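Shown next, in structure tokens, is the structure this report addresses.
The other protein chains are all here in position, but one chain of the complex has been omitted.
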Amino acid sequence: MSLELRGITKRFGSLVANDGIDLEVRPGEIHCLLGENGAGKSTLMNILYGLYQPDEGQILMDGRELTIGGPRDAIAAGIGMVHQHFMLVPVFTVAENIMLGDERTGPLGWLDRRRARRDVAEVSARYGLQVDPDALVADLPVGVQQRVEIIKALIREARVLILDEPTAVLTPQETQELFAVMRSLREAGRSIVFITHKLKEVKAIADRITVIRRGTVVGTATPDASEVELAGLMVGRQVRLTVDKEPAAVGPDTEPAFSVEDLTVLDESGQAAVDGVSFDIRPGEILGIAGVQGNGQTELAEAILGLRPVAEGRIVLDGADLTGRSPRQRLRAGVGYVPEDRSHDALVADSSVAENLVLDLYDRPPFGRRGTMDVRAVRENAEQRVGEFDIRTASIDTPVGTLSGGNQQKVVVAREMSRPLRLLVAAQPTRGVDVGAMEFIHKRIVAERDQGRPVLIISTELDEIYGLADRIAVMYRGKIMAIVPPDTSREHIGLLMAGAHPDGPAVPDDPAEATEPAEATGADAPAGAQDTENAKGGDDE
Amino acid sequence: MSEQAAPAKDAGTGEPPEADRFRRLAAQVVAGPPWVVTVLAVLLAMLVGAVLIIVSDPEVTATFGYFFARPSDAITASWEAVSTAYQALFRGAIFNPDATATFTDVLRPISETLTEATPLIFGGLAVGLAFRAGLFNIGGQGQLIMGAIATTWVGFTLDAPGIVALPAAVLAGLAGGALYGGLVGWLKARTGSHEVIVTIMLNYVAFLLLGYLIGSEAFRDPDNPQPISKPVNEAARLPHLFGDSLRVNAGLLLALAAVVFTWWLLNRSTLGFQLRAVGANPNAARTAGMSVGYGQTMAMLISGGLMGLVGVSQVLGTANANNALTQQIDAGLGFTAITVALLGRASPVGTVAAALLFGALQAGGREMQAAAGVSIEIVTVIQALIVLFVAAPALVRGIFRLRGEGGGSTGLLAKGWNG
Amino acid sequence: PEEGGGGAAGASDFSACMVTDTGGIDDRSFNAASWAGMQAASKSTGAKVQYVASSSENDYVPNINRLISQKCDLVVAVGGLMAEATGQAAKANPNQKFAIVDSVSVPPNVYGMEFNTAQSSFQAGYLAAAMSKSGKVATFGGLPIQPVTIFMDGFYEGVQYYNKQKNKKVEVLGWNEANPKSGSMANSFTDQGAGKRIASNFIQQGADIIFPVAGGTGLGAAAAAKESGGKVSVIWVDTDGCESASQYCDVFLTSVTKGIASAVQTTVETAAKGQQLTGSYLGTLQNGGTGLAPFHQFDSKVPAELKAELEQIKQDIIAGKIKITSPNQPKSS
Partner (left out) sequence: MSDTLTPTAGPAAATAAATDRGHWYVGGAMTLVGLYALWAFGLGSRTDDGAQATFNLNLVGGEGVQVPDLTVPAAPTAIALSLVCVVVGLLRAALRLTGRRRVAATTAYLVAFVAAFLVWATAGHSLNFTSVLNATVLAATPLILGALCGVLCERSGVINVAIEGQFLVGAFAAAFFASITGSLWAGLVAGSLAGGLLGAMLAVFANRYLVQQVVLGVVVNLFAAGLTGFLYERLMQTNPDYNKTMAFGAVDIPLLSDLPVIGPVLFGQNAVFYITVVLIAVVQIGLFHTRWGLRTRAVGEHPTAADTVGIRVVAMRYRNVVLGGMIAGLGGVWLTIGLNITFNKNMAAGQGFIALAALIFGRWSPLGAVSAALLFGFAGGVSVSLQPLETPVPTAFLSMTPYLATIFAVAGLVGAVRAPAADGIPYTKR
């Protein structure tokens, strides 16, 4: 079955997210949609899936025009979609999520749960997608949640499957498993639209490639195009492939400035989310924490700021024990904190840029004195930061929620880095940020290090970790598997991220990994660092 | 639900010719900015009120019985009924053209409106402040009762000159309401108990406690057979502003001071900054080192204090002739305050406007009842509809075919139960 | 609000206006009774009558003022809570005539109307004690306030008097004059559901005659009695229940009446004739301002002997041979 999009245009207010896009998906192909953040990929697919209505354009299936008024129509037409932000109800079980909308029922709408479980088991066996149908989705790791999403689409007999950035939440090994599933689907004659901005993946799996920039198709390519070519198409200019940075100017015998000792942190259900973690960071050093999302990194960062109670262990900064202190005391002690989810944890969307820039300083001079805020000081500060950090905003009074993701992130970074710090903790510092902003933020982080600050970077993007870290700690299930130097191979770290202790030399376990040169050990410029920008998270929409 | 503040399309510089200015105004009206929507909402609500007036008047409905025979009768009678009623409303609330007698008579309607508005300003501020901190304070009744109890007790026990007695009584009322409101915030911060449940329950507790106290030795007025406490001393009462025959009293000044204070608190103080952050995004507030529990406790404390001032104005002001505690001292103001805050979009200045509008409807509604025989319940319906229409600008714009856009925009932060 | 008037006696220029209490015009209690009196006066004199309703206490002062500025000849305030407001308005308008129900007069221009219902309630208590088969009778109030507790006191004393006379031990549930704080209260004059709950509970505790002193809330008690299928009866208050709540007439043993309607009617008539209203009116058993209503459907069930005893009690109270000790009685008595 072939699918064709013709001249699709979609506007959000004055923003043209899709501008006359043409796209053709042939039967049994894996069609890659490549484009940087905000290019309009998700928007296009949401239109195809009926979540948005296009302002112009047509959708044709096997040559006949198709009207898709909503997901219902899309499903009926055999289109399935795994969304960038999973569409799963967290409080439902796997089986409930999968049957939702397509329930098998007895009389009076009675749910046939047994049947649903059987269907799930059947599909998961057929494609090697293992899930427990009775597990609560909220309890599942993201990788498994993604399997649930895929099963959801397959069980509805999707002939065209859209995968919107499915690899963002996977370990390299899981990515390989996903690719295997995708190939077997292709064998079964189904078409797949695969969205990503990771060039290596594109080259590994795609049959054809369409590149989108700023809402328009800027070109098509085949997998044998070079990465640099693809990157150029995608970004529209020559991209810098490295983070500029000198090796850390610290000797191994320098006293650590920050240390975490035997830290255990419990999650909501009382399980140890962080399980006896210890590490030190010396002044002027960046420790990068790598790991797949959901392995305790969030809890670790929150415990360091004091947002979560510590069950056991100590957190020490410059000799002072921070463990029992409140977040405010820790901030006062000089901890700078960039949380991973800016709109959830860092910004007050309805408040102005100026106010957000003093969110954790509002009550200290010069902004607040004896209970009164000095509005002039707040404004002056904002003018200065907006200039210094190149925050693109209509004015400092604009509600921060209306800024683009990258600029929102710059507000957070500007705020945290504009006061004297003694420790910087940054989680996913460039999530959903464009290339320019990313370079800028990375430069600021390195500059912070170069002033002799200990820095902790938490990122699920290996490229970012490679680009920034002086040492790399890998977290898996709340534990630190190992702390390794930055010239460790990707395979090695990948295995650590998957919980394996690679004793022998790392060997690629899949031929597809061939695109990933095993000898990529250059500490400062690992191959493929150009796609560091693609650490895309959940900020859009 | 972010507020889509329709920017007042900036007029260019330079003096435009008259016609141009007019055209621009017309264009602005058609675009349907908030003030136009509000005016239209009031009109629309009055229109519905008019329908109710017509159907409620048996003489008028009688004429509809032979509508097809002689429609003019029905139309004249309807017009007659509605215009009589609304003229009375206007007379009672704003200006009485028939007031031949004295200057005071001319001012009386305005004085009545202001008197009615005074407690609504306090109450609206209280609810609005809590809203800004992400809390829904339906405990106004309880807090104002506690304020009234405290102010009354000080008012009749403290035998001192006015300069001491009045501030002391006012402060007592403030404290009474604040502690009762603060208790809710404290419980929420400590145990996570939902403020909606706790405030509802505390309303009943305060009401029952009030009944008990009125009958107790400490409060009961031995000279009065009625269920009423001892009256507060003359010295502790809020003085009339413009002579004894106009009811508007110093409570209004207190209310305006409260407006200024609340505005300052929300927009210029560090505490207010914290309250707004806690209300808009508690997670971000926590991450920025603010204590959400402290913010919530303070918000409820101040909100309760402002509600306590409603109690103060009830007891020490001219709302009631008794200047004493009675079982019904709250006069439903705890709930009316919620609507006022909603109409005022939880902003101090908006609250004043909303309180004046509601005060005028209240004062005028009485005149309407007395002079035109229209049930006072109509005023309640009109008030509800105004708030409803203002909250649904799309509906108003749809009805009047205006162009502007934007969904519901009450500017209130309390989103769902999860805050 | 209705505009009555233009009655039998032809038109008159005199207008009498009434301000209700917060209970509303159809509280089946003093507001309703006062309005009935106004309407009766309108019929007999042709005076124009009108009322405005107060929805909260904040309405008292402005409502009174409004009626004054509307040039009403007589302003009738209903309820003692309005005494202060009326007094102040009277001071400010010395030429205006006022009357007030349930309060003493405020000289010189407020005419007061009070009722010593403890006297008739005393009879009701005696009657209830005599008629009870279970030996338990019960009473509850709307709120613990004087116009309510005066009935409960009288009722309680009447039962005690019966016990002393007959050497019986009839129990009163819900009220003990010596311990008023723990009396049963519905905390409302309108919540029939609460009245029903309280009455059902009394019935379950064994009471078979209930004396609700709670305005509309009492209708809930009547409903509960009706569901008992004739085992339980109710003594109504203020008005003759068989007239004001006729649907429950079959459970009303009798009613303790408070002659508000006639007092108000007389007051309006007097004023309409241009005569002076001075001092206060105090309704007593003696002047018929309070008393027991007819037994209606229970007439045959009340023994003649008991009827005689009740009449004797009435005479004794009038003569002062029976002293009612309730502190809630009007001071002027």
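Labels for the chains are A, B and C, by order of writing; each one numbers its residues from 1.
As a working rule, contacts are C-beta pairs under 8 Å (C-beta built on N, C-alpha and C of every residue); 3 or more make two chains touch, one makes a residue touch a chain.
Quick caveat, the model's predicted, so the values are computed rather than measured.
Asks: Given that one chain is not shown, what are the shown chains it touches?
Replies: Output: missing chain touches A, B, C.
Asks: For a quick check of understanding: of C:Met82, C:Leu219 or C:Ile235, which residue touches the chain that isn't displayed?
Replies: Checking each option in C:Met82, C:Leu219 or C:Ile235, the one touching the absent chain turns out to be C:Leu219.
Asks: Can you say which of A:Thr323, A:Ser343, A:Gln428 or A:Thr488 touches the chain missing from this structure?
Replies: For the chain that is not drawn, the touching residue is A:Ser343.
Asks: From the listed residues B:Val196, B:Ala235, B:Leu253 or B:Ala353, report the one that touches the chain absent from this view.
Replies: Reading the full complex, the residue touching the unseen chain is B:Val196.
Asks: Using the document's definition of touch, tell me which of C:Lys71, C:Lys133 or C:Lys181 contacts the absent chain.
Replies: Reading the full complex, the residue touching the unseen chain is C:Lys181.
Asks: Which of these touches the unseen chain: A:Tyr52, A:Phe179, A:Phe367 or A:Phe440?
Replies: Per the contact definition at the top, the residue touching the missing chain is A:Tyr52.
Asks: Applying the definition given at the start, please give the residues of subunit C touching the unseen chain.
Replies: 24-26, 138, 140, 144, 173-174, 176, 179, 181-185, 187-188, 190-194, 196-198, 200-206, 216, 219-220, 223, 226-229, 231, 247-248
Asks: Please give every residue of subunit B in contact with the chain that is not shown.
Replies: That gives, for subunit B, the contact residues 1, 52, 56, 136, 138, 187, 189-194, 196-198, 200-205, 208-209, 211-212, 282-283, 286-287, 292-293, 335, 338-339, 342, 375, 377-381, 383-385, 387-388, 391-392, 394-395, 407-408, 410, 412, 414-419.
Asks: Write the list of subunit A residues that the hidden chain touches.
Replies: The list for subunit A reads 12, 49, 51-53, 70-72, 75, 81, 83, 85-92, 96-97, 99-103, 105, 108-111, 138, 152, 266-268, 270, 298-299, 302, 307-309, 341, 343-345, 538-539, 541.
Note that only the chains that are shown with their structure count from here on.
Asks: Subunit A to subunit C: how many Å between their CA centres?
Replies: Computed from C-alpha means, the inter-chain centre distance equals 76 Å.
Asks: Where in subunit B do residues touch two or more of the other chains?
Replies: Nothing qualifies.
Asks: Name, in rising order, each residue of subunit A that touches subunit B in their complex.
Replies: Against subunit B, subunit A makes touches at 305, 307, 326-332, 337, 339, 344-351, 355, 359-360, 362-363, 368, 371-373, 375, 399, 401.
Asks: Residues of subunit B touching subunit A in their complex?
Replies: It comes out as residues 2-3, 268-274, 276-277, 280-281, 283-291, 413.
Asks: Quick one: in the complex, what on subunit B touches subunit C?
Replies: 92, 105, 112, 116, 207-208, 211-212, 214-215, 224-228, 231, 244-245, 247, 314, 318-323, 326-329, 331-332, 363, 366-367, 369-371, 373, 375-376
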